[in-house]
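Everything on this sheet refers to the single structure shown next.
With one protein chain withheld, the remaining protein chains of the complex are depicted in position.
Labels run A, B and C following the written order; every chain starts at residue 1.
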């Protein structure tokens, strides 16, 4: 047992940190530090910087552009990226579709799609949820009718993150209504520019446009865009859910937010003192901080098991639940810290920071309450926390 | 809207208080103040004092020995009794069987049983739960076979409070296994001295003997001991569950315990100051205190609705849930307040106080941790809090 | 002991609920919120016609002599409708404060216009750095012949964006920045030279403003009450605001609870209404429990709003803390139980959630009032 990182691991951390320090563009950095939401160009800019360094797909096999890092190295990389508050790497191509193609795709599909994922020239989105199939994903209704060389797809996807940025979509569709409902699902790729694809924005409770409803009307999907066998969609979806579970805890990002919370609470005043001096406030932060430490240690223990060749045990399933609960608590404390100045709503600041404008109240205050509202999504998406608990009850506890 | 008590109500409160002050025997008072558990004689002594005053059965009709008080007066009476920390009035005869006999019993049964309930010469116990029928009361298995002029009863009851004190038991038995399982249940009275009745003590987590398992082997129950119709047992049981719901919140007792908590925290020291001065501790007490205030106001609002002729609304159902949660929190805070001196376990002190013996640590400390353990029962018995929520979900929310 | 609404209150409740049902459906509310003003002047005139704007004022001042119980009934209905009009800012907080401190002449001048809807007020008390501490006032009012010169800043003034007059607190004396003594209150016209108003929307779709003023000159007649003596009244009016906000929160919670239960009854997943899942049932029950107890605390707040100071402050802090926590539970649970739909701006759920969240912040959040209440136990 040796819970600290090794000197080699610490050296790697330094390398990552220095790279970010050197390559993270200042204007983007300023915008991100202001708590503004990155736009498409911001994401692509940063991803392409990572790509040029060869660090865009740490968990892919080396021959396809991966880094060959150990799980611990990948974790350290995530920590540094989060600490620097860069835009996050969009998961749709890199951590979702990529591994799926690598495991289930044809050689042609790999050749065709992987390079453009790596260099961020194709933006993918994920077509899973439907208006009538949220937590009960398997009841999805989008139909793909076999027309010989292609499928004719009709239906609708919802909560599709950045569909309005996307060039392509990977998508679960129903190719059969026979048998158990899981069996008739297939995994297909389609082009967002195809006739019949229509993207309708959904504004969420922070007033911003991130997710969409996507309508699919008589969209032709060539048969070569089927990934894996027809009817293998559910297997692929489950494979993805199990994938990269150690990342979903979001520990590194939460640690970064805890630092931000402390910084803010040191600047806010209460009864003429820094708010951070108030035991009552700081104790609440301390409890979340301990919870985060426990989550981090659990995350690392799971990683260590992985490194020791023991695949992520059942512990991995709890990371999403606790990870999102803690993220939400931190957003709540951040909003609380700024008191009345959490209330003003400035949409333009959420999009691009205060810039030259004199801020209303402290410059860090504006995004905090919208972030709090927005992060309520984290216990809903990716399988709601209730669903996660159902899974643990059944799969782990045998109930 | 006039949330305070009227002058008449306050005068009544004073009358009750003065009565208790004059009549509550000092030795019993000392024992109760020490947090010791009353024994049979203690209960009977106090109940007979109330009986002599005519105050033993506030909610019975006047003609049968009731007081004719308004719901508010009854509530005030409960508050004063709790504040004085007298032994509680045992509910089995007075608030359970009594109302059942009044509503469902024959004239003979009323004549035979009610007087001895009022003067506490008969101690009743309640035979509901069975080893295989806890929350699912209707699945009870104790059989009563019709033998002409009597039933032959076989089975077993469990968690029977003070069965070892009891002269008689009212009891749910199965007189038929036809139809829905609720339908074959009957309500009968039996004598604890009957051949075939055996009481086995169950020691609970505080180390004390309060509850029992009662074995019934070929116990003869004369037909005249059947209350109501054969098969009406479930109706009677449900009637009882709905009865006196405003008492179960235990607000008055909890208010008394909150006072005790403050007194103790003023005597305990921390960092050379009274513990009560510590914001961190006091804030936790404050939150419970606010929760208790909200419960009290809700309790009174329900009472007010009752007085206004609107029977207890659905709000009444939540009183048990919140009442027990708050009771449990208070026992937890009390144990926390005394730190290390919560740990020593002195069974004899739990039974009769320190008496002449020099206490280990502060004299109030010994019962606190055992009380905490013991009060975990309150969210289990009387329909567990989970069952209560099921009921609200179904009956109130229509889910 | 009596928790029943009296006849006047029942009447008010009926008319307010009817008004909300008829004139304040969610889509209309959203279009009013999106307008330049952020609410409807026409509705405000309706409020005047219904007598609501005069509700808490004495009959000799042209009002109806209502108290916290009547305001409670109104605000609960406003909560159900997510009402945008500045009733809390202009009537409950500023109006009552003005009526309490102003002399006969000042009242005769302004109250009729307030009551007929032609004039609106906003209370400018909190400052950057004061957080929820009412005594902490740094703004200064220097006496200068027959006038005062006001300098300072005021933070997040509720409905400060379009008030005709501000009630500005400033220090004419006192030992340092946190003395309850020495705080004075001034009536300042919105168009006064030297006053900068920076308005904005708030997260709940309402609006507010930051004020800056430097050597802003007001006549002596702008002073409300005795110099240096305004604190007690300010504190009192914050408590009136707390009682009113709590009632508004109750209205929000009612709708959220009702909407959520209906959603659970109708939304299907796994071939069954999701309200059949026990975990979701119990979450809905927890909402129900919070709602019921919130009603009790709202009654208590209204009942205690005119009690003696210590009793009043403790009860109001208890209420604000409870309502804050209950509102958080209601908002978060309603969102969670609605799933993705609960996140959408198009549905009312997210707006009730946001309003409950900002209500918790206004006039001191749950943790502030827990501390206040806790200290009152000493």
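The rule is short, and it goes like this: a residue touches a chain if its C-beta (ideal position, glycine included) is under 8 Å from a C-beta of that chain, and two chains touch if they have at least 3 such contacts.
In this text the structure is predicted, and so the values were computed from the model without any measurement.
S.K.: Pick out which of A:36, A:321 or A:380 touches the chain that's been left out of the picture.
M.R.: A:321
S.K.: Would you mind spotting which of B:99, B:231 or B:370 touches the chain that isn't drawn?
M.R.: Residue touching the absent chain, from the options given: B:370.
S.K.: What residues on chain A make contact with the chain left out of this view?
M.R.: Considering the whole complex, chain A reaches the absent chain at 1-6, 9, 72, 262, 276-277, 279, 282-283, 285-287, 289-291, 293-295, 297-298, 300-301, 303-305, 307-308, 314-315, 318, 321-322, 386, 389-390, 392-393, 396-399.
S.K.: If the hidden chain were put back, which residues of chain C would touch it?
M.R.: 277-279, 282
S.K.: Touching the missing chain, which residues of chain B?
M.R.: 129, 132-136, 139, 158-159, 202-205, 207, 268-272, 275, 280-281, 284, 335-336, 339-346, 360-361, 369-370, 372-373, 376-377, 379-381, 384, 386, 389
As a working rule, only the chains that are shown with their structure count from here on.
S.K.: Just to be sure I understand: the centre of a chain is the mean of its C-alpha atoms, right? Then which chain's centre is nearest the mean of all of them?
M.R.: C
S.K.: Per the centroid of Cα atoms for each chain, what is the distance between chain A and chain C, given in Å?
M.R.: A distance of 38 Å separates the two centres.
S.K.: Compute the distance, rounded to whole Å, between the mean C-alpha positions of chain B and chain C.
M.R.: Spacing between the chain centres: roughly 43 Å.
S.K.: Going by the contact rule already set, what residues in chain A reach two or more other chains?
M.R.: Residues 280.
S.K.: Name the residues of chain C that each touch 2 or more other chains.
M.R.: 280, 370-371
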